[in-house]
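Worksheet: one structure, shown below.
The complex is shown incomplete by one protein chain, all other protein chains being positioned as in the whole.
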Amino acid sequence: MSDAILSAHNLVKHFNAGGWGAARKVVRAVDDVSFDVAPGETLGVVGESGCGKSTTARLLTHLLPTDRGEVRFRGRVAGTEVPLKDFRRHVQMVFQDSYASLNPRMTMLDAVAFGPTVHGLDLPEARRRAGALLERVGLDPARFGPRYPHEISGGQRQRVNIARALAFDPDVIVLDEAVSALDKSVEAQVLNLLTELRRERGLTYIFISHDLNVVRHISDRVMVMYLGEVVEIGPTADLYTAPRHPYTEALLAAMPSLDPDRRTMEAPLQGDPPNPIDPPPGCRFHTRCARAFGPCPGTAPVPALVGRRHLASCHLNTVKEAAE
Amino acid sequence: MAVAQTDIETLATADKPQGYWSGVGRRFLKDKVAVAAGCVAGGLILMAIFAPWVAPQDPFDGTMIRRLSPIGTEGYPLGADELGRDMLSRLIHGARLSLFMGVTPVLIAFVIGSAIGIAAGYAGGWVNSVTMRVLDVFYAFPSVLLAIAISGALGAGILNGLLSLTVVFIPPIARVAESVTTAVRKLEYIEAARASGASAFTIVRAHVLGNVLGPIFVYATSLISVSMILAAGLSFLGLGVSPPNPEWGLMLNTLRNAIYVQPWLAALPGVMIFLTSISFNMLSDGLRSAMDIKQ
Partner (left out) sequence: MLIFTARRIAYTIPIMLGVSLVCFALVHISPGDPLVSILPPDASVELQEQLMAIYGFDRSYPEQFLRWLGRALQGDLGNSIATGRPVTAEVMNAVGNTLILAVTATIIGFTLGGLFGFVAGFFRDSWIDKLASTLAVVGVSVPHYWLGMVLVIIFSVELGWFPATGAGPGGSSQWAWDWEHMRHLVLPAVTMSVIPMGIVARTVRALVADILQQEFVTGLRAKGLLDRGVLAHVIKNAAPTALAVMGLQLGYLLGGSILIETVFSWPGTGFLLGQAIFQRDLPLLQGTILVLAMFFVILNLVVDVVQSALDPRLQRG
């Protein structure tokens, strides 16, 4: 798929968790993650907290150095074939905490104008454009431009953060739980804004969230992560109606549904995810999987094509004897 | 269309944007103790600047006839020192060197210490560890001991005194700067700034400095009090300023032998040191609570 706008190739990120030498412990935050995103597409990323979603976002945007693997932008390796500074103009990010992601001593207008000045635009022009962008995200520049982060609401701040990302005129925006902290009504408004902007500017989104309803609403394709690995990735409709990995099934079953017939009585996922310092051998999910069988504890499954652009890493899909 | 949607949200917030500093100023002015301390400190600084116009006499001009005149002597309201020089004038002129010796080291240490601490804090990793371990070594000396050790090795003199006090105050300021910067560096707006492609230098200048210099500065002002006491202490030991210059610590030293003749006269220079030290201390406390910095 060389027409991908952004692709991840075998990304690995381990964090040190103390200890030296043989006793050294590492958190396998992201372990061999690969995927790609087509231009204009929105890829949703879901998973429980601690599954490596946010780390993946930071690796994609090169805010964290990768241990192994590479990120390619339009097929060229970011950081080497595409200079980092150019790459950053094309790939932007919006963070979860709308307050922490704005400098408390900077006005909203300057926060949006800062990025373009880094790339050589002079300040008056950057401010003029910043004003237009504030207007576009629904904030009156005369009123909100001179304000500081603590003076506006969470939804307004997140609009500013979106405007800041837009100021680079990027191709891809990584949204890391960008609407998760907002009230439901505000969340809906911001989601609508994001949808409009995507249509208007031909943006590509990587939309990270733990909220499966929101992801379903906005995404063209969805990627499910578990303990630092991709377990399933596929078109939204296919994945939500016919998941091909027990973990995805469990997540969907746990989803709060408005349809009473679809509510389940028992909790489909027992306990917390295992410690990522010492993930289970074989399939990492087998310790919590209701349908684990023979090969699961011993062999790690490999991604297999289970439909059009639909991959899942589960022995159920590949090992014949399980299919009965 | 999007504008219409947000109107409900926007109604809730205040209409006039308020900067951070106007809030600080308002809170500070409410604190009566801090304002009073600020007035005293300001008065002392003005006194130092305008010493030649304020002082009634020449601080160097003395005759042995007036030697150790008591407090309340006509024309010499605070008496005369061991060489017959007007005490009041010497105390007024003494503010110049004393404040200079007390405040300058903290200012220089503020610049150098902040630079070290912010660099270490922003760099993180092994650069940070090495820097902080080196600073720990200086922490192993009580500040008085370190100041006297360096000053003692370098010998008397204003410059040597300034140098030794500066060395004493760099480690604590750098340590505070490091911890504040490390805390700021982990915030998402720094990550957002990095995502803009800005260089480390630009990020520090545009996003870090504004958020860390305030707390570091407040901490530095709290050191002025200690610095005043130490600087005068160096001169009191015969290090630092040398005679016949008027400086409070030195005056305390030379008047020490007069303690049995004119005891309260001999104690006067100390009153000035105390007054300066306590007013800077309270000023710093007021600033800290006005800026809402927890320590």
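Each chain gets a letter, A and B, in the order it is written, and its residues are counted from 1.
Everything below uses one rule, namely that contacts are C-beta pairs under 8 Å (C-beta built on N, C-alpha and C of every residue); 3 or more make two chains touch, one makes a residue touch a chain.
Bear in mind the structure is a predicted one, so any value in this text is a computation, not a measurement.
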| item | value |
| --- | --- |
| Omitted chain's touching partners, listed by label | B |
| Residue among B:F28, B:F60 or B:F138 that touches the chain left out of view | B:F138 |
| Residue among B:F169, B:Y189, B:Y219 or B:F236 touching the omitted chain | B:F236 |
| For chain B, residues in touch with the removed chain | 133-134, 136-138, 140-145, 148-150, 152-155, 225, 228-229, 232-233, 236-239, 252, 256, 259-260, 263-264, 266-267, 269-271, 273-274, 277-278, 281-282, 285 |
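The rule is short, and it goes like this: only the chains that are shown with their structure count from here on.
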| item | value |
| --- | --- |
| Chain A-chain B separation of Cα centroids, rounded to whole Å | 49 |
| Of chain A, residues touching chain B in the complex | 58, 61, 63, 84-85, 87-89, 92-93, 95-97, 100-107, 114-115, 118-119, 135-140, 143-144, 146-148, 151-153, 155-156, 159, 161, 164, 168, 186, 189, 192-193, 196 |
| Touch list for chain B against partner chain A, complex | 2-3, 5-6, 9-10, 12-15, 17-20, 187-189, 191-198, 202, 206-207, 210-211 |
